[in-house]
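Shown here: the complex without one of its protein chains, the others still in place.
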Amino acid sequence: MSKLKIIPTDLLGEATYNSPLKGKISRFYNGEAVACCDRTQDLGGLENVADIEYFELAGPREKLYFNPAEVTVGIVTCGGLCPGLNDVIRALTFCALESYGVKRVLGFKYGYEGLVAKYYHYPIELTADNTDEIHEKGGTILKTSRGQQDTEEIIDTLVHYGVNILFTIGGDGTQRGARDIVEGVKRRNLPISVVGIPKTIDNDINLIQRSFGFETAVEATWDIITSAHSEAKASRNGVGLVRFMGRESGWIAASATLANSNVNFCLVPEIPFELHGENGFLAHLKERLRDKEHAVVVVAEGAGQELFEGKKGADKSGNKKLNDIGLLLKDEIKDYFKAEGMEVNIKYFDPSYSIRSRRADANDSMYCLQLGSNAVHAAMAGHTNMIVGLHHDRLIHLPINLIGERKVIDPQSWFWQTVLQATHQPTAMVNA
Amino acid sequence: MSKLKIIPTDLLGEATYNSPLKGKISRFYNGEAVACCDRTQDLGGLENVADIEYFELAGPREKLYFNPAEVTVGIVTCGGLCPGLNDVIRALTFCALESYGVKRVLGFKYGYEGLVAKYYHYPIELTADNTDEIHEKGGTILKTSRGQQDTEEIIDTLVHYGVNILFTIGGDGTQRGARDIVEGVKRRNLPISVVGIPKTIDNDINLIQRSFGFETAVEATWDIITSAHSEAKASRNGVGLVRFMGRESGWIAASATLANSNVNFCLVPEIPFELHGENGFLAHLKERLRDKEHAVVVVAEGAGQELFEGKKGADKSGNKKLNDIGLLLKDEIKDYFKAEGMEVNIKYFDPSYSIRSRRADANDSMYCLQLGSNAVHAAMAGHTNMIVGLHHDRLIHLPINLIGERKVIDPQSWFWQTVLQATHQPTAMVNA
Amino acid sequence: MSKLKIIPTDLLGEATYNSPLKGKISRFYNGEAVACCDRTQDLGGLENVADIEYFELAGPREKLYFNPAEVTVGIVTCGGLCPGLNDVIRALTFCALESYGVKRVLGFKYGYEGLVAKYYHYPIELTADNTDEIHEKGGTILKTSRGQQDTEEIIDTLVHYGVNILFTIGGDGTQRGARDIVEGVKRRNLPISVVGIPKTIDNDINLIQRSFGFETAVEATWDIITSAHSEAKASRNGVGLVRFMGRESGWIAASATLANSNVNFCLVPEIPFELHGENGFLAHLKERLRDKEHAVVVVAEGAGQELFEGKKGADKSGNKKLNDIGLLLKDEIKDYFKAEGMEVNIKYFDPSYSIRSRRADANDSMYCLQLGSNAVHAAMAGHTNMIVGLHHDRLIHLPINLIGERKVIDPQSWFWQTVLQATHQPTAMVNA
Partner (left out) sequence: MSKLKIIPTDLLGEATYNSPLKGKISRFYNGEAVACCDRTQDLGGLENVADIEYFELAGPREKLYFNPAEVTVGIVTCGGLCPGLNDVIRALTFCALESYGVKRVLGFKYGYEGLVAKYYHYPIELTADNTDEIHEKGGTILKTSRGQQDTEEIIDTLVHYGVNILFTIGGDGTQRGARDIVEGVKRRNLPISVVGIPKTIDNDINLIQRSFGFETAVEATWDIITSAHSEAKASRNGVGLVRFMGRESGWIAASATLANSNVNFCLVPEIPFELHGENGFLAHLKERLRDKEHAVVVVAEGAGQELFEGKKGADKSGNKKLNDIGLLLKDEIKDYFKAEGMEVNIKYFDPSYSIRSRRADANDSMYCLQLGSNAVHAAMAGHTNMIVGLHHDRLIHLPINLIGERKVIDPQSWFWQTVLQATHQPTAMVNA
């Protein structure tokens, strides 16, 4: 009989306190396995099951490492906005205070800056009262900033305020910072847990099925593409050009394309394309316009970055404006059709800020509630150096160091094939 | 080394034709396993993995049972409306015609009635043109009806129109009907595939993670509950009473409650409750009104059915009006507070028709696209007597006969515990 | 030369204080005339202009009756909910405090009850801070109740709290109550101004072009009718039956019909109709179903009240349930088609509470801002016994006693003719 191989997450020590949830719920999760980890199974099929790895299932634990009455929780939000940030803050606060009865919850402001004394951003105390309605608005009440801060100074702040558990809501940079804090905390031998709630509107965290805010973002693309289509159809050779989020993966752009049938070209980072030549994007766009007199083009912000390499004036440090694929396409389309002597009417849409600052839709709101409360369950039981997330439809604990490469679209998958069929765009827009 | 145990679906025969998708996509699915079936694993954890069962992964097959050029596809929609019906019809039509190049696609109208000659509902031919924009509206262009029809007459119609593949979009009654057709077809030794796309806005199909339209429905509850809350707060002892869908399970009601923090009582079929007595619902409602002067109550249509048993005048055949838990609650609340000499202002909301007739949200729209095209993949490869659906975040083939008991809320789960915490309602409203 | 004849509103006395707005705005309104009053001109054309009457234009006055520093303002909301109530409360508060610098603003709770000591509803102090975001939600933060209270007790409360200006937000009953307060105040010779902001979601106040919340309500009908249409089309002889607000006039129902082209019958209080007989509604509905197999019927709640007269069991005091025209139609349609042996599938929609509890749309929000601030301008200048409103696109002062008969739809007007053309319904559904 083969034994299950479970991928464990770090524990601060033995869990000895009884959960205050005892008596309220009959079902606790004590290290059960969860559906197979994608690293071992997935695509190829399995001939045997001896080596299948499993993740820990998230959920309330019967025994806690921390004595709730002595716990101070810290929360920080980092990086760009994403629908659901306030939902997660609220869920963490409510679960910590109302389910576990912790001593207090502190919100550190302006991302990791708020954890460094020299910025003078004092934390605010979060309560059920002052977080009760925050999820009805977008943004983050804790405010945010980009970039790392000195790990030792951060730990000094945690010690200063007596923080036992730190929740880091942010992208992979933020979670790398969280891992650094874990290591620093270990070096100092401090009983502090650090649990991350991964945030990426691009939905490209490896092993995580969907990140919060992603569905809200996809929902928001619908109206924009419908507008781009109306604009394109209204003028001769009208081109509705829409840039969506997606730095290294095209999930939003591709999902938007599948959800709204009016897209004719979907350009994503995973599929390189050329602008010029017989089989370049521009020639195909021309063909489409000749045929239908209008076109809708959706492009992920990270698509076509290879097109900037040879461009005069583009330097390695990356002039932001030049690297804007949306504006590049807009200019190139104009120039190309001018040279071809063909009228073209481009309408350019860049709705990213409008999308990421929305409040979470109902389904994301619910997901955030689950992420937040399960992050609290994990930390109270002493888990650390991990994030929570959905994997094969189950909430799991994922060791931070497993967040490695990004989840990207496989060009050979049926998912991308469906995009090709929806758009009727060529499989590859490159010249031999 | 343990071998994987896969739960197979029926096949009409050997798949000998090459898929026309060959060359377009490099990755085919040829009976690979998928993450563990819930029947064996799930909650308890597994000590060994010898007996884990797996489902077939959905996806395009390299070899087909049918020669596409000779295939006539039939589609039928049955039962109540659900967001996404038109999306599924469109996805089936597009995949069959554009990906596989089948001969033709016929839409049978008014549910199973359309497959019975005596109703004179002639089928309509579905094309890429006449289905291109149907998903922009709710409802079903094929129209629908309830109830079964004679299986033999249905098969006569399939033979009459030369239908090789029938797609049945409907709930469990519809899929039971599909199974009967499969059996009849076998008896006559006909090479006809029947593949179901399960439809239940209640999201209660066993083993299926979410059914299409469910997320759209939950999204739609947000505004209604917000309205109920505004009404309740505006008058003294205001009660916003909302009835949502959910005949045998409370997924919509509970999800709506988690997504919108203003609900004070969530009543679902899974948790029986009493109206009267010290620990009955009405006493708790009174306490809430005394404390806050307003309350929002959400009730699934199937909740509290046990309350009708003892009621005078209620007969076994079930007078629909009497069994309406929403109206019952409305009347009981009125009577109770009148007797208590306490003012109460009830505002009753019954938005079911408005919700189920909406167009699918973007995420459901995408899901429908995947359900539809994977149903076509399965049928073209000769699979039959099965449905497609999402299971642990993977699209699978599920033998129809595995649709057994419904998926219901476990009162001891963290999910329901979260509802209790969100509402602050008592764990049980029954008297000892 | 003919002189203008202006319809004046009551003044408490001479305006002697300089407006604090002096220096900020250069344009004050000192009793200028405004476009002709509908009572004299309008439809028939005018042969001469000697007798045209004009209303006072609303707007900030240069001289005030009240010394702002000594003013206490009271606000009360009465009757049913309407989008924009919170906007008006906020506008009154902001204009009084920030533009004029009054001493304080008191919100009386639960309608006129809040102005009667025996109910123990203590007023709350309204500030820029606690009203800043109230317009982002529907309902009324001041809560509301129906019905009149004793005028003398109300005046006692005004005196008790030192209220100099009372703003009454409510329908014609509320404004009649306001007039009673004015008279009582006069009898006691008190320098208290009472200014009304008329509220009727039905949009049927005579001389007032549109009441706040009406446009928001019409906007909200769109989705409901679209749902009703989807439901109707999806089943054989499907009837989507929608009841909208409109007790004595059909403005919402008729506007909804014009805004959404899918309505086949629009029934309003102004146009009596019969159910039975050759030219009755049911015969025409049958004809429509025979022809198209589905129909959408929109009915204002006050339509067809004459149908209840002869009905058994209906008494003069008006059994509410029996007088519900929506439910009556639902039952009558069922019975009729059962008798005719024709299948019919009715889906009934009653969305009134969902509509009236919404937050105001942007345009209504702006209108409320103008209504509120102009009510303050009027009261500060000593005007009383009046309401503010839009008349021929200008904000005016209207003496309360001019609110007489309701504004109703003229069946001979082009407006109604457009409804007839949009629905193709018969001009009259009565038998000779």
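Labels A, B and C are assigned to the chains in the order they are written; within every chain, residues are numbered from 1.
Just so it is clear, a contact is a pair of C-beta atoms (placed from the backbone, for glycine too) under 8 Å apart; a residue touches a chain by one contact, two chains touch by 3 or more.
Please read these numbers as outputs of a predicted model, since none were measured by experiment.
Put simply, the hidden chain is in touch with A, C once you look at the whole complex.
Of the listed positions A:N30, A:N206, A:T226 or A:Q305, the one in contact with the omitted chain in the full complex is A:T226. Considering the full assembly, C:S373 is the residue among C:S227, C:S373 or C:Q425 that touches the omitted chain. Within the complete assembly, C:S365 is the residue of C:T93, C:N164 or C:S365 that touches the hidden chain.
Looking at C:R146, C:R247 or C:R394, the residue that reaches the missing chain in the full complex is C:R394.
Considering the complete assembly, chain A touches the hidden chain via residues 81, 110, 137-140, 143-145, 223-224, 226-231, 233-236, 347-351, 353-354, 357-358. Where chain C meets the omitted chain, the residues involved are 1-4, 21, 24-27, 31-33, 35-36, 41, 43-50, 52, 59-60, 94-95, 98-99, 132-133, 135, 209, 215, 218-219, 221-222, 255-256, 258-261, 361-363, 365-366, 369-370, 373-374, 390-394, 410, 412-414, 417-418, 420-422, 427.
We take it that only the chains that are shown with their structure count from here on.
Hopping across touching chains, the smallest step count from chain B to chain C is 1.
Taken over every residue number at the interface, the positions common to chain A and chain B amount to over half, indicating a same-residue contact. Between the two copies, chain A and chain C, the C-alpha superposition involves a rotation of 180 degrees in steps of 5.
Each chain gets one centre point, the mean of its Cα atoms, and the points for chain B and chain C are 42 Å apart.
Each chain gets a centre from the mean of its Cα atoms; for chain A and chain B, those two points are 29 Å apart. Multi-chain contact residues, meaning those touching two or more other chains, do not occur anywhere in chain B.
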